[in-house]
Structure formats: structure tokens, C-alpha cells
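Missing here is one protein chain; the remaining ones are kept as they sit in the complex.
So that you can tell them apart, the chains are marked A and B in the order they are listed, and the count of residues begins at 1 in each.
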Amino acid sequence: MSVGLTHYLVVSLLLFCLGLFGVLVRRNLLVMFMSLELMLNAANLALVAFARYHHNLSGQIMVFFIITVAAAEVAVGLALIVALYRQRRTAHVEDLASLRL
Amino acid sequence: METLCFYLFAALAVVCGFLVVANPFSRNPVASAMFLVLTIAALAGLFVLLHAFFLAAVQILVYAGAVMVLFLFVIMLLDLKEEERRSWRKFGLVGGGVAVALIALLMYAALRQSPLGAAGEPRVEGSTAALGELLFRQYLLPFELVGVLLLVGMVGVIWLSKRAVP
Partner (left out) sequence: MSTVDYLELLKLAAPETIVVAAAVAVLFVDLVIMRDEPMRHRLLIGGAVTGLGCLVALLWLAKVPVHAAVLGGVLVVDPLTQWVKGIVLVLTLCTAALSLHAKFTEHVGEYFTLVLLATCGMMFLVSSDDLLTIFVSLELTSLCLYILTAFSKRDRSSAEAGLKYFLFGGMAAAFTLYGLSLVYGLAGTTNLRAAAAALAGQGLTPLLAVALIMVVIGFGFKVAAVPFHLWAPDAYQGAPTPAAALIASGSKVASFFVLAKVLMLGFAGVEGSGAWRQFSAGWAPLLATLAVVSMLLGNLAALAQRRVKRLLAYSAIAHAGYLLLGLLALANSDGRPEALAALVYYLATYGLTTVGAFGVLGVLERVNGSDRLEDFIGLSRRAPGLALCLVVFLLSLAGIPPLAGFFGKFYVFTAVVGAEPARLGLLWLVALAIALSAVSLYYYLQVLKRAYVVAPVAGADRIVLTWEDRLAVGGLALAVVLLGVFPSLLLSPLGAAIQVAGY
């Protein structure tokens, strides 16, 4: 069976769900950020696959932008962790309890 | 050959992705980061299979290079060793797992029923010249916007990671 668009989309879907699982279940902020990256990467894979099978380069351009945006987002997120760590000495979600949910 | 490569990279991506979020052997964030690097590399491999050569290179350079180094840098900076020992919350684990598995199943079902097979033969070649053409013509404005976004990132990160003046 030759590899088609659906195969790539299944991989992308699995990655997205793994990332979602990580964000929901893990309590370490750094690992949660990595899970977010996984979700964004899943979207990237879907976009590249779509671009390939739809004869249209816009998808690849989107990935190009997403990589840049993700890099900026990670930088800000990590800086937030550092700022928080300076105050609290923690990088765990459970310790973020001075504001209740 | 291509099929073999696809399955190889796909398996690598999914397995390493799993080890990022739920590594049964180690709870160390460094391990997660390393597996994320592997996932990203596998994805770059898939990009090559999809003829997106430039993106594959960018993926490796920016993600595996810059972003992951940033992650590792912060992990080292914070020195989070003692926090590996925290226990999983059983309820959250099972609940989250079931919920996400359900979502995955639903999406898979949706995917199977969709008329994607008609998408035809792959044709697009991700030549860098064509990408550049598109980037600096149709998508010029978002390109400039991303520049602004990077400025925000710079200002924000410098300010956030500075020590507060006592």
C-alpha cells in the first residue's frame, strides 16, 4: 500500500493528541511547553502534507511562519518561567495556587 | 524505499513524541527535551519525503537548533532535579488519557470518512525560489508582521528575565 495524504494526516493527528495529552496531564511547566510544541509540529506536518497534495505552496509558507512564531512563543514562555522561578523557586503547575482557579 | 522511509520516520516521530510526554523510565525534563529533538528530526525527515527541502532544513536549524537549546538552557538554569520525584496524579492520568484517546478516535473516524483520496498525485516541489517568491509577494505583510512579533519577543524576554530592581 503506497503512502498517501491520509497516512501523513494520521501521524499528525497522533502527534497532536500526544501533545494535548501532555499539556493536560503533565504538571511540569517545561514538559507542558514541549507538549505545546508537539501540537504545533503536528499542525506543521499536516500543512506540509496538504501543500504537497494540493498543488499549492501556501501551506509550506504557513509552516515557515509557524516555526518563527513558535520560537518567539517559546522564548516568552521560558522567560515567564524564569521570572516565576525567581519568585517562587518552582516550575510546577501545582505551585501556582496563589490565584485560585 | 519511500514507503519504508515514511514508516521509519513516522514511527520514530510518534514513539519519541510519546516519550516526550510520558516517558515511563525517566521524569527528567532533559530526557523529554532530547526526545523532542528526535521527534523534530523525524518530522524533518517526513518533510523531505514531502519534498519540502527548505522547510526540513529550517526545521532542523530553528527547532532542533535554537528552540531546543533554549529549552535545555532554561532547564539547566533552573536546575530542577529535586522536582522529578513528584508523583503522577492517577485520576488526571486516566481521565486525560481516556479523553484524549476519544478525541483521537473521533478525529481518525472523521479522517477516514473524508474524501481526501481525490486529492490526486503529489506534484508540488518545495523549491526555495518558489517559496521566496510567494513569501515576498503575497505574504509580504505577514512577513513584516512576524518581524514585529520578534521585536515583541525580544523586548518581552529581556524585560521578563531581568531581575526586579529591589
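Everything below uses one rule, namely that a contact is a pair of C-beta atoms (placed from the backbone, for glycine too) under 8 Å apart; a residue touches a chain by one contact, two chains touch by 3 or more.
Computed from a predicted structure; not experimentally measured.
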item	value
Touching partners, among the displayed chains, of the absent chain	A, B
Of B:Val74, B:Leu131 or B:Leu160, the one touching the omitted chain in the full complex	B:Leu160
Contacting the left-out chain in the complete assembly, out of B:Phe18, B:Phe54, B:Phe71 or B:Tyr139	B:Tyr139
Touch list for subunit B against the chain that is not drawn	106-107, 109-111, 113-116, 133-134, 137-142, 145-146, 148-149, 151-153, 155-156, 159-160, 164-165
Subunit A residues that touch the omitted chain in the full complex	9, 16, 19-20, 23, 29, 32-33, 36, 39-40, 42-43, 46-47, 49-50, 54-56, 58-59, 61-62, 65-66, 69, 72-73, 76-77, 80-81, 83-84, 87-88, 93, 96, 98-101
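By definition in this document, only the chains that are shown with their structure count from here on.
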item	value
Whole-Å separation of chain centres (CA-atom averages), subunit A against subunit B	5
Residues on subunit B engaged by subunit A in the complex (per definition of touch)	2-3, 6-7, 10, 13-14, 17-18, 20-22, 27, 29, 32-33, 36, 39-40, 43, 46-47, 49-52, 54-55, 58-59, 62-63, 66-67, 70-71, 74-75, 77-78, 80, 83, 86, 88-89, 92-93, 96-97, 99-101, 103-104, 107-108, 111-112, 116-117, 119-120, 122-124, 126, 130-131, 134-135, 139, 142-143, 146, 149-150, 152-153, 156-157, 160-161, 163-164
Footprint of subunit B on subunit A - complex, ascending	1-11, 13-15, 17-22, 24-28, 30-31, 33-35, 37-38, 41, 44-45, 48-49, 51-58, 60-61, 63-65, 67-76, 78-83, 85-86, 90-92, 94
